[in-house]
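What you see is the complex with one protein chain gone and the rest in place.
Our next item is chain A:
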Amino acid sequence: MPIENVDTDQIIPARFLKATERKGFGDNLFRDWRYESDNTPKKDFVLNNPIYSGKILVGGKNFGSGSSREHAAWAIYDYGFRCVVSSFFADIFKNNSLNVGILPVTVSPAFLDKIFTAIEADPKAELVVDLSAQSITIAATGESESFDINSYKKHNLMNGYDDIDYLQAMKEEIKQFADKSIY
């Protein structure tokens, strides 16, 4: 999806945020880019083209800008993606992704171009993301780049831990801190 500034209203439009449970959001992922107003799939949209498949979503610069709705990350996860690659992510989207178990991989603009070129040449082109080695590789050419993730988050993702567990384990420390708060 070589489009810049893919915002959270495109990922999941506000009218689909009315659920009180976290399920079924994948059906409405990219709703208005994916379907006509009469719900027929738009043929030229990438998710409707059976030639493309996989667990890695590749997007243009400033992916996930806009609202804080975690529903955007839920929709991407629910659809089946586990990793999003871009040259630049919006902050809140990046946090939300990590919190729901999606790995956001930030690559250089030049490497992003290489990925899009590889996909254009062969829609079946394989991308390999190795969290442990913090590397992303275009299988056909062997071109590779390393990506950043802090060791705390990496440890969480690899072991299935989350921040809530961590915070629960330090509640006494938090309580002491709160006792000194002026607010």
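Keep this in mind: contacts are C-beta pairs under 8 Å (C-beta built on N, C-alpha and C of every residue); 3 or more make two chains touch, one makes a residue touch a chain; residues count from 1.
Basically, contacts and distances are computed from a predicted model.
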{"item": "Name per UniProt, for the chain absent here [options: \"3-isopropylmalate dehydratase large subunit\", \"NADPH-dependent glutamate synthase\", \"ABC transporter substrate-binding protein\" or \"Transport permease protein\"]", "value": "\"3-isopropylmalate dehydratase large subunit\""}
{"item": "Option touching the unshown chain, where A:V128, A:M158 or A:I174 are the choices", "value": "A:I174"}
{"item": "Residues in chain A touching the chain absent from view", "value": "2-5, 7, 9-10, 13-15, 17-22, 32, 37, 60-62, 65-71, 73, 88-92, 95-96, 99-100, 150-153, 162-164, 166-168, 170-171, 173-174, 177-178, 181-183"}
